[in-house]
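Structure provided below as structure tokens; questions to follow.
Excluded from the complex is one protein chain; the other protein chains are retained at their positions.
Here the chain labels run A, B and C in written order, and each chain numbers its own residues starting at 1.
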Amino acid sequence: MISFGPSEEQELIRNSLRDFAARVLRPAARAADEASELPAGFLDQSWELGLTATQLPAALGGGGEARSPVTNALVLEELAGGDAALALAATAPSAFAFAIADHGTAEQQKRLLPRYCGSRFASGAIAWVEPSPVFDPIALATVAEAKGDKFLLSGKKRFVVMGDRADELLVIARNASSAVGGFAALDAFVVPRGAAGLTIGEREKLLGLKALPAVSLTLDRVEVPAANRLGGERGIDARRLLASSRAASGALLTGLARAVMEFAIPYAKDRHAFGEAIAQKQAIAFNLADMRIETDAMRWLVWKAASFLEHGRDATREAHQAFGYAAERAVKISDDGVQVLGGHGFIREHPVEMWYRHARTLSVLDTVAAL
Amino acid sequence: MISFGPSEEQELIRNSLRDFAARVLRPAARAADEASELPAGFLDQSWELGLTATQLPAALGGGGEARSPVTNALVLEELAGGDAALALAATAPSAFAFAIADHGTAEQQKRLLPRYCGSRFASGAIAWVEPSPVFDPIALATVAEAKGDKFLLSGKKRFVVMGDRADELLVIARNASSAVGGFAALDAFVVPRGAAGLTIGEREKLLGLKALPAVSLTLDRVEVPAANRLGGERGIDARRLLASSRAASGALLTGLARAVMEFAIPYAKDRHAFGEAIAQKQAIAFNLADMRIETDAMRWLVWKAASFLEHGRDATREAHQAFGYAAERAVKISDDGVQVLGGHGFIREHPVEMWYRHARTLSVLDTVAAL
Amino acid sequence: MIDFTLSGKDQEVLDYIRSEALVARKYARHYDENEHEFPPDELPEAVNFPGAFAVMGKLGPEDSGPVVLGMLITAGQTWGDYSVRMRRGRGVGLGNAALAASGSAEQKAKWGGLLLSMAITEPGCGSDPSLVQTSAVLDQTTNEWVVNGEKIFVTTGCRAEGAVVWATLDKSAGRAGIKSFFIPKTAPGFIVSHKEKKLGIRADDTAAYVFKDCRIPRDHLLGGKEEIPKGSSGGFRDVMKTFNMTRPMTAAFGLGMSQAALDFTRERLEAAGVDLAYGAGIHGKSAAADRFQRLEALQEAAMLTVLNAAWLSQNGKPNNLEASISKAKGGGAVREITQGCIDLLGPLGVSREHLVEKWFRDVRITDIYEGTGQIQRLIIARTILDYGRGELK
Partner (left out) sequence: MIDFTLSGKDQEVLDYIRSEALVARKYARHYDENEHEFPPDELPEAVNFPGAFAVMGKLGPEDSGPVVLGMLITAGQTWGDYSVRMRRGRGVGLGNAALAASGSAEQKAKWGGLLLSMAITEPGCGSDPSLVQTSAVLDQTTNEWVVNGEKIFVTTGCRAEGAVVWATLDKSAGRAGIKSFFIPKTAPGFIVSHKEKKLGIRADDTAAYVFKDCRIPRDHLLGGKEEIPKGSSGGFRDVMKTFNMTRPMTAAFGLGMSQAALDFTRERLEAAGVDLAYGAGIHGKSAAADRFQRLEALQEAAMLTVLNAAWLSQNGKPNNLEASISKAKGGGAVREITQGCIDLLGPLGVSREHLVEKWFRDVRITDIYEGTGQIQRLIIARTILDYGRGELK
């Protein structure tokens, strides 16, 4: 049944997160961006929201609620409405834990998930992006060679979100033994921070999302036990892992675009030129109308992908559309937001130039979050 | 030296053709489109302009003026400003004759060009397009097999402009003997209408350019003497042939777009709604401004490609840009033109809907004209 | 609960609509090339078809509901053809919607059964109804309205048995002076001057009317309110109501055709060996796949705005903003999608041997009628800016 109606519970979650985003994320965003640092105490503060634990099995100490990509899409949009960099930092543990919950064996879940149900911030990170000008998430250079009951991982990774503090990393690699390429060849391995041959590189310097810690990695024949191959013998459902991640980026981009729109509308009504508010000029007014049209469209595409994931259906196409469409539109909307503000849009006194950098940065990262 | 200044002679030609387009082409265009027929006597009337003969060698009866792709770009823009279908019909002989003049051996020129210097309309046609949903002008299915001092041509062609009445056809084919593909493998052959194995199919039914006769062809092991291989031993400069053709389509599309703009501007000033001329609405006014910005840009790209051709330089990149850019913008401008007229833009009383069809049709045809 | 999957019943109905559409499509080219003919009310093949309502039966709570499903059905029908349908019901003209919106109970009962067209636009007024020049003057002696004026772009104008006509009682009163009248084709002075020749939807019956001292009984004024309210735009709001339901519907009309263009393009390209599979990033695909997938995303995005507007009205929520969003988005999307499909098909796409060029022409009306994209953006902007017409013109 096609329905655009969030449940009452989802409405509550959405409202409380909208409030949290306005109270905590938005006010801290600019200083965090200028300092290239997360606000002190932010991770613990956001951890108290229980975003990760709520959807983990009760038996392992979690909230025991069903995994809900749709609810998470609402969560990510609201958080990104406050600030996309802080939203990614706050939900990085979910990206790791949900991957374990969705693809891990019972043993792996038992072994890895309890930490994410605790009272203290637990850090896990996903290592997927690689340093290639023609990077393609389903054609990886990082390989995993089976060697007895172990795997040897070799390759380079970039933009590993929260990798600077992660105790464990989920490394996405191409299984050397796989005849076919593409999705079927993808595997995921849990690699402890201390693993021999794993070098955590320096912090990435980015255009936007500066407050978000991200690092590069080098894996030089890193040995991991077969038990750390996510999903064990059967491996992972790579289509689902990528779809979840792409739809999540789409949700973040939707929140980001909405922030621009909600900032530009009152600004354009307040700002006067040539004898009237600039919002009274058709060129500006229609631009704002398009922001509204597109943020709606972005959201529905994300919800559709999330709904498919929630029903356990293949969402490769839907997530591809949700991310691709949101990426294009978020860049356009934040770019237009700068234009609405004119000279003030170019100055770091206003958040719009930061959102333009955030949007352009996030829109090339489709493997850093999860629903 | 970079210069945007036409010579005095070019200004004269431009003005006389602008006048011819307004007097002859524009008034006849709608009826010709509805009837899917060229206006009676049009070909003879346009032949008197001497567009083809002027740039052919004096020794062969031509005007003896230097071949000037730049001048021809001006000519095509003006004619298409009257009507693109009639412009293509009027210049079809040039497309054939200029190919012979630019790529043919002295013998071939001596044999083939005099007809195009005569007082009566001479018809030659170029057969390049093929019936494939993934048609690519430099990857052809039509092949030419060398057989002794002959070639055997086999394949299917589509959208052969004026092919219904052409006495001779220039068939573009892939040389079966060529190891490499792409430009290097392209050859052109002069095929007389009566050739055995050549079947002239029925007339094409098109979205736009309806007045323009175009047919499909089938070549079933058509035998042509080696003497009919354009350029003889060395063959043709396929890059130049395609560049000339693409830049020509760009010039036609520029004239077409300009016609839309020049029709929309007075219409928008005349048409009133909500208490003022619709041209006074920023949304419409900015749309018209963009039409002007883009028709300028289209023209300069075409001129640059034409200038490179005139200097004998490789214009592959410039012509690719001129055609690709003009194709996108002409469709957009004619589409916006329909929108400026609103309901009236959808009615066949006004020329704009016809220009929208012309633009969409011509913008997928980059091998039907020449500079 | 947010959900974007179809129920078994939903799918069953849409599959049936597809089977109807495939029949209608057989006739599409014929009626496009022969625009003087009218498609029949019932196609020969229709005799044995149960019809959508029979297949739908009673919808359950797990199904998508009548309005949302209605949008999918609409798009499913125009996927076959815009003008040719398996069956054309009676009393489904735009005029019937107007009668339903502003007519009295008695008037609805009396004329509701007829096929009614809606005559609004005039040669001199496009999107601005306050410019209506057609006048209605009461002849006290005979108690008749005397109507004079011209109307254009009247949908089903030739086949309708009567028309709901906008006419003004007092030009100086602007919008407030405009009233809707029911005028039967039989009324003296009701002249169908011609059928419009159009870029697309050629088989569609679009007429121009002339009213020359056309006399109708006094009780033919819809709603019966003869006085002109002062100040406010008065009865005009009621009159405008007619549009609120039709915006998402017209977007769905267009999106059914752009979907047809996408499906045809995919079929041809895949047959030619082009890989259009989703998953790979930009560096894992061809130019054709990249462009095609962006067009498909645009189609999906536009259709979802339509379904959102429908879902709101189905749940009794206000949807004026969302109706305009769906119309603005759909109107632009169908242009871009059909244009893009032709880029991908090349010369084949502009040949009348296939229907893509027809869909390209047919969808062009989407962004024009029922309020152009510009008008929709005015409505959207005024809403989000909380502006009145005075503040944003």
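The definition used in the following text is that a residue touches a chain if its C-beta (ideal position, glycine included) is under 8 Å from a C-beta of that chain, and two chains touch if they have at least 3 such contacts.
Keep in mind that this is a model prediction, so the values were computed, not measured.
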item: Among A:Pro39, A:Gly82, A:Gly163 or A:Gly208, residue touching the chain not depicted; value: A:Gly208
item: Touching the absent chain when the full complex is considered, from C:Ala289, C:Val306, C:Leu321 or C:Leu392; value: C:Ala289
item: Missing-partner contacts on subunit C, residue numbers; value: 274, 281-283, 285-291, 343-344, 346
item: Subunit B, residues in touch with the chain not shown (by the definition above); value: 1-7, 10, 70, 134-139, 182-183, 239, 242, 265, 268-269, 277, 279-280, 282, 285-286, 288-290, 292-293, 296-298, 300-301, 303-304, 306-308, 311, 313, 316-318, 320-321, 324-325, 328, 366
item: Absent chain, residues of subunit A that touch it; value: 129, 131-135, 158-159, 204-208, 271-275, 281, 283-284, 331, 335, 338-339, 342-349, 353, 356-357, 360-361, 363-365
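What we mean here is this: only the chains that are shown with their structure count from here on.
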item: Chain pair with the higher count of C-beta pairs in contact (A-C, B-C); value: A-C
item: Distance between the centres, which are taken as Cα means, of subunit B and subunit A, whole angstrom; value: 50
item: Subunit A and subunit C, separation of their C-alpha mean positions in angstrom; value: 40
item: Multi-partner residues of subunit C (at least 2 other chains); value: 374, 377, 393
item: Interface hub residues of subunit B, defined as touching at least two other chains; value: 281, 283
